[in-house]
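The structure follows.
Only one protein chain is missing; all other protein chains are in place.
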Amino acid sequence: MIVILRSDATEANVQHIIERGAKIGLKANVSRGIEKTVIGFIGPEDALRSIPLEVFPGVEQVLQVLAPYKLVSREFNKQGTIIKLPYGVTVGGKHIAVMAGPCSVESYEGMLSIAKKAKALGANILRGGAFKPRTSPYDFQGLGEEGLKILQAVGKEVGIPTISEVMDTRQVELVAKYVDILQIGARNIQNFSLLKEVGACKKPVMLKRGMATFIKEWLMSAEYLLAHGNFEVMLCERGIRTFETATRNTLDINAVPVAKKLSHLPVVVDPSHGTGSWEYVAAGARAGIAAGCDALMIEIHDNPEEALSDGAQSLMPDKFEELMLSCKRVAQAVDRDL
Amino acid sequence: MIVILRSDATEANVQHIIERGAKIGLKANVSRGIEKTVIGFIGPEDALRSIPLEVFPGVEQVLQVLAPYKLVSREFNKQGTIIKLPYGVTVGGKHIAVMAGPCSVESYEGMLSIAKKAKALGANILRGGAFKPRTSPYDFQGLGEEGLKILQAVGKEVGIPTISEVMDTRQVELVAKYVDILQIGARNIQNFSLLKEVGACKKPVMLKRGMATFIKEWLMSAEYLLAHGNFEVMLCERGIRTFETATRNTLDINAVPVAKKLSHLPVVVDPSHGTGSWEYVAAGARAGIAAGCDALMIEIHDNPEEALSDGAQSLMPDKFEELMLSCKRVAQAVDRDL
Amino acid sequence: MIVILRSDATEANVQHIIERGAKIGLKANVSRGIEKTVIGFIGPEDALRSIPLEVFPGVEQVLQVLAPYKLVSREFNKQGTIIKLPYGVTVGGKHIAVMAGPCSVESYEGMLSIAKKAKALGANILRGGAFKPRTSPYDFQGLGEEGLKILQAVGKEVGIPTISEVMDTRQVELVAKYVDILQIGARNIQNFSLLKEVGACKKPVMLKRGMATFIKEWLMSAEYLLAHGNFEVMLCERGIRTFETATRNTLDINAVPVAKKLSHLPVVVDPSHGTGSWEYVAAGARAGIAAGCDALMIEIHDNPEEALSDGAQSLMPDKFEELMLSCKRVAQAVDRDL
Partner (left out) sequence: MIVILRSDATEANVQHIIERGAKIGLKANVSRGIEKTVIGFIGPEDALRSIPLEVFPGVEQVLQVLAPYKLVSREFNKQGTIIKLPYGVTVGGKHIAVMAGPCSVESYEGMLSIAKKAKALGANILRGGAFKPRTSPYDFQGLGEEGLKILQAVGKEVGIPTISEVMDTRQVELVAKYVDILQIGARNIQNFSLLKEVGACKKPVMLKRGMATFIKEWLMSAEYLLAHGNFEVMLCERGIRTFETATRNTLDINAVPVAKKLSHLPVVVDPSHGTGSWEYVAAGARAGIAAGCDALMIEIHDNPEEALSDGAQSLMPDKFEELMLSCKRVAQAVDRDL
């Protein structure tokens, strides 16, 4: 922790800060420049972080030196986490996983049809929403438990692990009973009650970055999961909200190498939400792989015109096939396979 | 709903779209320009909103004509909502309410001391967090039910209504038992499960705008509350996340007149979070009143150096007194009182 | 300057950095923590700023301690700059100046008519664009020198100082010949050639913040002007670009107290561009005054329906009158007058 003092700070101000650090066992190193004095504290920064040094008299700025996350940091697990799923599927190794399926589970027949096609084209995880976070209370809110049952049945029928979103602390147990991966959506990235509950659950989790979440905060939300006991966590970049309106979101491609550098957790890219338009999904998917992601999440639908949600960004099977073919080639170009 | 076609759209594309609208009872009005054809649908837009017209062949863009919220819209209640609280306090009328108190409830004595000062200086609602949304799992998470008990006891002792945050669907009943206003925090603005649960509760609610929430989405989240039966809702602008880093958030002062125009709900301004620094809180508070807000929410603390959270943006009682004096004058200048 | 090393930095890395600083005469203060080593350099930071310490082996992060601007900083002129204009008008003291007029100069008659009304209603500086920065090459580009002549003639006729935008290094002399204040627009905030040229000119300047300009960069652009000899500079906050689309820009009201704290230059608020809609201009103007600005810039027009540019955010004289009346009251409430 580094504390930069105002140019009019007094010696008493300096002593007051040094003493506050000393109370919790930190040693201070004081640099007296011509214009400013700087105090560096040596020792465990966590204790100091809870003290609002910004309000101490004479303080201009407080800078953290250590990353506030520990369990998710690359230092904690240099070789990187690999998550094992049913049917021999893994996320995090050389093989790039592909999660595909409709935005919402709509019916058994529809789900079965799209799941078979997805698997045939190379997808190895099946997505489908049963509890849907919808901006409007008047929009379709998902089939709930009925949707989870359909997803589970189709997953077993086709032989593919499944992923579905959990939105409520009270649903965690229920969703965990039916699916192989719990998804925490962008809107719940800082729903800390949910993070704690899912952290206490023994199921792999995919944590989507929020629309305005710093990468650092995304990692801190993942830290909640690990700190509560769940180490099978994937991070998912799904686009951030910026000033640009030509696309629904701005896929933050930089976040892929940054998250891979800072953390050992696998990184998923979701170009469907990241672009918001089926026309740009394949470009976003290829870019994600080229930038180093470990998995893709793609929305597909047999008949987007009749989709109950997110039709505009869903790919038909023929376009998904093209995407998979081009992504396989890009994966090989970066020494991965798919 | 207006559908703009691509310049290469065919007559079959046009008919296909018209027929889809006709299926749900909408009449189409077709304008054939030289470069583009435009289809306008007349009738209840809600039904159409669930159809992903963007993916229909030939479609370039789809534009909504009607606002997607109804119950929160100004048209629904032209004169504006006034919320009645215990001890004769109201939010929404000529009098500007002031919510003040520490970020977190820390102890009975501390709370009582600050509550007395706050009331003496003109605050008429007491704030204090018992369940705290903290970025880090290692930070102080609030006193929980113990904090709520303290807040309630102090509120009764001092004679002032109280507000505290609810973060989890499972806590709604508990929090509602102890406090007079439930707060939904910025991070839960699109926690739709929580919105439904609080909507079903008979307690006034303050809904904070999220860091990257469009004003339209903020109103849609409020619509969840009203649609589930709770009409005693206040909106709270608390700063948005932008590129600027000189302040913790960017107080979106424009949001005040925009929300007042679009909705009948009272609008609260929180300059503590909106600026993130005690030095700028008073300027933000005055600006909020000058722009037309109905209430302020201010973090204060007897000893910010020892605050367990948000010390950097908390005002000491002497600074809060100055703020109240200058805010009273600005309130009078815009024909309000405080 | 503070240099934070990676946890795997070697002693040789540390020595290499210390030596680089020593070469330019800086003394290093090294703090060796358990996880990280931190090097603080004491002495003139400017010299060090030009060395890309980020690429030195072992470096994780480099932090500046001193503000990079000097002449514009509050320390340089504690009491604040007051700019004197013809007809006894000042910007920067107790009296809040009001610049009003049409977006573009359109004709002598139109300009004279609106100028008389503006002055009668209390405006004391006349604005009007002759060179217009337009997004489209097909839009009206301004009357050029003819517009400047009209502005000058009307200013003399009515007895009011004038302001107009300069967009090109080759126009500086020309614009300076006709007007009393040169305006540098938001799109030219980092047109450094223009800043140098205007800095060398002996005319007051108003420097608009760009749409995505950090406050720090805004001050650095002002520093260009002062460093080239022109100290009569006003800063103008005119809204920044954020994710929100309900308003054309987001008026960054926080920027007012921040700029006043960091710099001695007067701060102008432009709520016409800051909101983009005539309906919200008055709220923005009042908020600007309540937050501490020194002047307002307002677009007005006798007949916005026929305005050649920015009609949507222009006020008719009757609305401008209302704005002035309410702003006068808010000004008094913060011990200013207008």
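Just a few scattered comments:
We just call them A, B and C in the order they show up, numbering each chain from 1.
Here is the rule we go by: a contact is a pair of C-beta atoms (placed from the backbone, for glycine too) under 8 Å apart; a residue touches a chain by one contact, two chains touch by 3 or more.
Keep in mind that this is a model prediction, so the values were computed, not measured.
Considering the whole complex, the residue from B:Gly43, B:Gly80, B:Gly122 or B:Gly144 that touches the absent chain is B:Gly43. When the whole complex is considered, the residue among C:Asn13, C:Asn124, C:Thr162 or C:Asn191 that touches the unshown chain is C:Asn191. Only one residue from C:Gly58, C:Pro257 or C:Pro304 touches the chain missing from this view: C:Pro304.
Check A:Leu85, A:Leu194, A:Ala222 or A:Val256 against the missing chain and you find that the one touching it is A:Val256. Even with one chain removed from view, chain A keeps its contact list with that chain: residues 212, 214-216, 240, 242-247, 250-258, 261, 274-275, 279-280, 283-284, 286-292, 326, 329-330, 332-334. Where chain B meets the omitted chain, the residues involved are 2, 4, 7, 29, 31-36, 38, 40, 42-43, 63, 65-66, 75, 212, 241-243, 245. Residue-level contact of chain C with the missing chain is found at 20, 46, 49-52, 54-56, 68-69, 133-141, 167-171, 187-196, 210-212, 217, 220, 223-224, 227-228, 241, 277-278, 304-305, 307-308, 310-312, 314.
Here is the rule we go by: only the chains that are shown with their structure count from here on.
Centroid to centroid, with C-alpha atoms defining each point, chain B and chain C lie 31 Å apart.
Annotation for chain B: residues touching 2 or more other chains are 212.
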